[in-house]
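All protein chains but one are shown in place.
Now for subunit A:
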Amino acid sequence: MKLFDYARTSRVSDAVGLVAGHPGGAFIGGGTELTNLMKDGVLAPDLVVDVGALALADIGVRKGQLLIGATARMGDVAEHPVVRERFPVISEALLASASPQVRNRATIGGNLMQRTRCWYYRDVGSACNKREPGSGCPAIGGQNRWHAIHGGSDHCIAVHPSDLAVSLTALDATVLTLGPDGRRSIPIGDFYRLPGSTPDQETALRHGELITAVEIPESGPAAGSRYLKLRDRATFEFAVVSVAAALIQAGGVVTDVRLAFGGIATRPWRSAGAEEALRGHPLTQATIAAAGRALVDGAQPREHNAFKVELVQRALADILEDFGGRK
């Protein structure tokens, strides 16, 4: 790990000012991601600003919006009664993430900013357009079992790993930030970028811009939402594929539905097509199959990950069964 300066402050404006004023500056929340990346030489900040002492850890509902502070810990958010009861998909996604020790420390801001688990990105001996723009993407012709079937480009097919981000994508969350130019509210759909020809630019955040909170609207679908995560082992593993579903039915038909997917795309993947196939229809074998087909429409499987095309459709059918749908 390269030597760096460390600072801790209880003032948000100081934290932002410090990082904004240093091209090589970075925030640190729980450190469960940044320490790994620094050890591996993937990131090498020369200034690390600890956000742990900022008063940004509140969780609560205000004006019909759930506000989760950026320094709230994954474990505390997962077990918060309001989150469990009115936004269960968030709680389920968090409890299916990492391990209890990691969740005790990892923050919501750090979780949203975690980097891909693509092994070529993590290995500084490999080329990687995300880590070293222009060096190439060995995943496209290499080992790509974990990689994306949606949202990839000729430059990058790395999957976004955050379960939390998938759940927030289903619930139309907004990321609140404070940067050197002031505050911004960024809809989560605009927060994560597709790789295109600039896979190194992963989010809409600018240098020195701090996530202060995420805001999630209360709704009927949110209250009945669910998360399903399929992994290579029962627990303590990243998703091979995952589904966040928020859905309500009235008079036997789906009246409101939001579906987001993890493990299959370069960013948390909302499928308007799958939602369209269900909205206004009853949950039947035929409509569920149609939603699955719409979900994988245009998918670009690679040598080792073609199984995800089938698996994610089955995961969708499985979770819709929980809402009373028949497979």
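One rule holds in what follows: a contact is a pair of C-beta atoms (placed from the backbone, for glycine too) under 8 Å apart; a residue touches a chain by one contact, two chains touch by 3 or more; residues count from 1.
Here is the rule we use: contacts and distances are computed from a predicted model.
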Candidate names "Porin", "2Fe-2S iron-sulfur cluster binding domain-containing protein", "Urea ABC transporter permease subunit UrtC" or "1,2-phenylacetyl-CoA epoxidase subunit A"; UniProt protein name, chain not shown: "2Fe-2S iron-sulfur cluster binding domain-containing protein"
Sole residue of A:P100, A:P133, A:G220 or A:G324 that reaches the chain not shown, by the stated touch rule: A:P100
Where the missing chain touches subunit A, by residue: 1-14, 16-18, 20-21, 28, 30-32, 35-36, 38-39, 47-50, 52, 54-58, 60, 62-63, 65, 67, 69-70, 98-102, 104-105, 174, 176, 178, 180-185, 187, 210, 212-213, 215, 234-236
